[in-house]
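Structure below; questions to follow.
Apart from one protein chain that is not included, each protein chain of the complex appears where it belongs.
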Amino acid sequence: MSSFGSAYRISTFGESHCKAVGVIVDGVPPGLPISEDDIQVQLSRRRPGQSDLTTPRDEKDKVTILSGVEKGYTLGTPLAMTVANQDQRPHDYGEMDFYPRPSHADWTYLQKYGVKASSGGGRASARETIGRVAAAGVAEKFLRLTHGVEVVAFVASIGNVSMEPMAAYPCEEGQDEEKQEAKWLAKWHEWWRVLKTVTRGDVDKNEVRCPDDKVAGRMRERIVKARDAHDSIGGTVVCAIRNVPAGLGEPCFDKLEAKLAHAMMSIPATKGFEIGSGYAGTDIPGHVHNDPFVLREGGRLGTVTNFSGGVQGGISNGEDIYFKVAFKPAATIGQAQATATYEGEAGMLAAKGRHDPSVLPRAVPIVEAMASLVIMDALLQQLGRQGARALLPEDSNIPGVLTGKPPRGGQTEAEVVTTIVTQADGPHKVETVRP
Amino acid sequence: MSSFGSAYRISTFGESHCKAVGVIVDGVPPGLPISEDDIQVQLSRRRPGQSDLTTPRDEKDKVTILSGVEKGYTLGTPLAMTVANQDQRPHDYGEMDFYPRPSHADWTYLQKYGVKASSGGGRASARETIGRVAAAGVAEKFLRLTHGVEVVAFVASIGNVSMEPMAAYPCEEGQDEEKQEAKWLAKWHEWWRVLKTVTRGDVDKNEVRCPDDKVAGRMRERIVKARDAHDSIGGTVVCAIRNVPAGLGEPCFDKLEAKLAHAMMSIPATKGFEIGSGYAGTDIPGHVHNDPFVLREGGRLGTVTNFSGGVQGGISNGEDIYFKVAFKPAATIGQAQATATYEGEAGMLAAKGRHDPSVLPRAVPIVEAMASLVIMDALLQQLGRQGARALLPEDSNIPGVLTGKPPRGGQTEAEVVTTIVTQADGPHKVETVRP
Amino acid sequence: MSSFGSAYRISTFGESHCKAVGVIVDGVPPGLPISEDDIQVQLSRRRPGQSDLTTPRDEKDKVTILSGVEKGYTLGTPLAMTVANQDQRPHDYGEMDFYPRPSHADWTYLQKYGVKASSGGGRASARETIGRVAAAGVAEKFLRLTHGVEVVAFVASIGNVSMEPMAAYPCEEGQDEEKQEAKWLAKWHEWWRVLKTVTRGDVDKNEVRCPDDKVAGRMRERIVKARDAHDSIGGTVVCAIRNVPAGLGEPCFDKLEAKLAHAMMSIPATKGFEIGSGYAGTDIPGHVHNDPFVLREGGRLGTVTNFSGGVQGGISNGEDIYFKVAFKPAATIGQAQATATYEGEAGMLAAKGRHDPSVLPRAVPIVEAMASLVIMDALLQQLGRQGARALLPEDSNIPGVLTGKPPRGGQTEAEVVTTIVTQADGPHKVETVRP
Partner (left out) sequence: MSSFGSAYRISTFGESHCKAVGVIVDGVPPGLPISEDDIQVQLSRRRPGQSDLTTPRDEKDKVTILSGVEKGYTLGTPLAMTVANQDQRPHDYGEMDFYPRPSHADWTYLQKYGVKASSGGGRASARETIGRVAAAGVAEKFLRLTHGVEVVAFVASIGNVSMEPMAAYPCEEGQDEEKQEAKWLAKWHEWWRVLKTVTRGDVDKNEVRCPDDKVAGRMRERIVKARDAHDSIGGTVVCAIRNVPAGLGEPCFDKLEAKLAHAMMSIPATKGFEIGSGYAGTDIPGHVHNDPFVLREGGRLGTVTNFSGGVQGGISNGEDIYFKVAFKPAATIGQAQATATYEGEAGMLAAKGRHDPSVLPRAVPIVEAMASLVIMDALLQQLGRQGARALLPEDSNIPGVLTGKPPRGGQTEAEVVTTIVTQADGPHKVETVRP
């Protein structure tokens, strides 16, 4: 259905050629200061026509709040928001309409609904994401005000041009094995530093939305090459979420990574999702992949490394959450393609008009939006549980647990172990002997 | 929460040390022949102690159907199924309990619930998946009986030992560019042939559950190496779903790939999900990545290639669905690890007992189970829509659409195009000139 | 939350003084012919200012369909519909705002949300029901086209002026006991005839919306009396739903009567719900209250009486569904009331402006709307189940059941019984002796 979330629940509507697209948001906390300007910021980042890399259609995409806000504050009732469509008429049918666009949603929508909208794929349009971004604007404001949550996404690769250090674990056995591993680990720490510090300002420095300017230049070339060939090219978006409190995510099915995966894979053109070490983690041995605990300033536990990506057992652990999303090349291309009509007759299809050679730069605020929606929903659910728990008598707990230090004389089995320690010059392996 | 699905909805319960684990399944179609034996098959594949590669705990895991079935047929009412736990007592606390296990759920569960179960991670236990597998047994039976749906998963990699051909798109420009591309494409067609034909019998030929015996041998070595080092290693599971009718998946948020991603990422220890071309698809150009339509026997449209993985615009297109799931190395290892207690005191933790050096072989039936649950849920939702649509007068459709062949004299813009054609000896690029 | 239904799901939004009120409808079957005119009919019946009995505010309440419809047919995607508010500015605060209106939602909304909308009760406004009525217009069209479903509600009482025959069961014991009972039963059959035949045309003959003109006249007097005293008066609405197929309603919690009760009690100002015999049924003995089965034309079973109100075990049985809803007197009255401010200071409150002395006439289309929404949702759910069941092999059923006639020589225990038989001149009791 067209709804997402449970405690913070959004319901979107709208096709490309109807009067408007929009969203209803239910579960908005009351008393939150919010304005259309707050919402517009990310909508404008999502809008087409921002650069010569994206489709030049100039959609204004001005949002209107219809309900749920009074004198600048939320009432706790549903917020409805709409963005008018510029082209509100179904288009005239032409020859192109006899062909389902390859790898687009034309044919599957017809299979599903048995009717065919003039826009072909109906809701499978990038315009559908407007409602998501608007709804996330409210969530983001709340998360920022109450927890200082920061959600920053950026383009990490276009085609095979990549800024990523997710190198394979060094598996060659030999004399400098340990050195290789330390080097490899240092690259991860470097990556975590990027994730910890990158800002939306850094991301918007260039039109590709890659914070590494040098890589961005090569990405731009790759997109221009696709554009000039009336072709398209995919890539990946990485997203970091910072200052998420520990304890979010609902076992067993609504684990935080499961909801994030659901959210990201519901964005048009996505083909993959990975969190933390992701696919690279499949060949890192357990003793390296495990994130050891350490006491942080302020007295809470943190982890030395963050292969987990901020989530353990489906629940946030307070570390930075980061994940990567794969986007395929856009299905609509100007090049002629040999394919078949709905009736099965072979023929050629060439899309008219101008199309995004790469959806990646505009996907950045959409990924951020879906991330905010997931965190917001998980937070509200956890607040309900915490509220309930806080009402119980203080001694309401399972006896004999967590009473403090280990009993006198406690001994572990291991005598010598290797620890990963992060120092100024990078990570080191340290051997420790227990007395 | 502990429920998954809407039209076919499962609710699971149970920790490692309570009386039983199990599931309630709501939305089961009435009149389906089902027995405990039907359910047991996959539960036994999931069970520990099947080989020297998995944990030797001998859990019997015999399922009991408590309700919803009479004389061998479902009543349409909820099926409750339970599996008794062998060890029903919370364990005595030892020194290990002062340490949250690194990358396990001990610490995050405590953050979430404020209480600590003796099993540490509470529901973040592999035993929790028993209810899923049991519920999927019923779904699988229905899908097989009514549509001949086949769900087959297998281990595609262990560490860096991989059977996969998902090679990067050949991007070197030069004289044999086209030849490189054809070779690369041929590998994909070979892969699609594997996905189209592999059976559970093939998969169970060896204890690793990799259908390629040669690769399986090397995988086995990798797992044994981890086991002997009291370490662990991750890997990937690939799953193919065949004979899924077109039209399944609910836009916009419950796209089929979004639900599959959600389902897979809710399995313990998963770090990534990709469908169709996945991450490899991010550097395949659009004109190659698009799957052209072709008329199939029986008169319905199919696609020449299947980079989409059987899903377009979030809706199944009738082609094989395939996806890959990344599993991290198991968090619980026998090696001693430098970490901290709940109180933040640095120390060493070494897990006692024997643990799975790799969860991959046992993950296979769990991946299959979650896939079946997603397809079943989407099918029931679509059946409701189709039933409603079928009640409307036949002419209830948008006028002027899909009336047949292109109008006389219709011409596309392109005159010369390149087509991908699959012949006996593999895929070819063919240039076509339109008259 | 502001959503209702599962397979046919509506989400409403809007307060009295925001830009618009409206609704998103998800789950609309594709290919349904629908126009704004179809929707407007019931909205106009709901609108204030229709007679001198209702509030003279002239709200135009013109509906706009924003999405989900193309060229007059539904696409299967969400329909968004809005109605602009005439007065879009929060009002200026006056002394009245220091008093929570007694029996209104001002105080409870403040307790719930901690913020106070200028409209006091926020969403607890009659305007909120606009979205419901619009969403039901689509459902009604579908139900009518596919099953000939008719939903007709009417005002059955205003204050103590009532058209109802729901007399108490005659319990005086004595010589003419049986005659009394037959007379009493005849009244019920008369009532069922009304419910079987009343049309919206009959209901709209007068401004009170009571199909019995004579009673309507007295009702009008009662309302006028309240109006002239700056007071208000409640009453009851009865609703009949005809041609509902058997099998709707989802055990155990979403029984059809439970969903109808939920729906009706979610309408502002409702205080009670009863279905079939309702409260009157609590003193009818079981042997009279049970509805005996009888073979109907067309070969399906029907019932001789209909104390059940068309629902048995939570599932529709194909007979007419009827129920009654109690509405309290409107809380906002012009008379001065002794009450207290938010701060607890005693004082007097007199509402300014003109207010509905009775909500009953305008409640009629709202009751019909909620009834249509419940039936539509239950129908779509059942269509999914039937679709699934139809895919199973024909012999998929529990063995030994429903194989035909009773075995030879079968005998019941009873020898003499009393039967209720409906003849031209009314119901009769008939004694039968079994051979």
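Chains: A, B and C, in written order; residue numbering restarts at 1 for each.
Going forward, a residue touches a chain if its C-beta (ideal position, glycine included) is under 8 Å from a C-beta of that chain, and two chains touch if they have at least 3 such contacts.
The model shown is predicted, which means the values in this text are computed figures rather than measured ones.
Undergrad: With the missing chain put back, one of C:E140, C:E257, C:D320 or C:E368 would touch it. Which one?
TA: Checking each option in C:E140, C:E257, C:D320 or C:E368, the one touching the absent chain turns out to be C:E257.
Undergrad: Which listed residue (B:V63, B:A117 or B:A136) would be found touching the missing chain in the intact complex?
TA: Touches the omitted chain: B:A117.
Undergrad: List every residue of chain A that touches the chain not included in the displayed model.
TA: 6-7, 29-33, 70-73, 75-77, 142, 145-147, 251, 379-381, 383-389, 391-393, 396-400
Undergrad: State which residues belonging to chain B touch the missing partner chain.
TA: Residues 1-3, 9, 11-15, 17-22, 24, 26-27, 30-31, 64-71, 73-80, 82, 90, 112-115, 117-118, 122-123 of chain B touch the chain that is not shown.
Just so we're on the same page, only the chains that are shown with their structure count from here on.
Undergrad: From the centre of chain B, which other chain's Cα mean sits the farthest off?
TA: C
Undergrad: If you average the CA atoms of chain B and of chain C, how far apart do the two points sit, in angstrom?
TA: The computed centroid separation for chain B versus chain C comes out at 45 Å.
Undergrad: When the C-alpha atoms of chain A and chain B are each averaged to a single point, how far apart are the two points in Å?
TA: Those two chain centres are 21 Å apart.
Undergrad: Can you tell me which residues of chain C touch two or more of the remaining chains?
TA: Touching at least two other chains: 30-31, 70-71, 73, 75-77.
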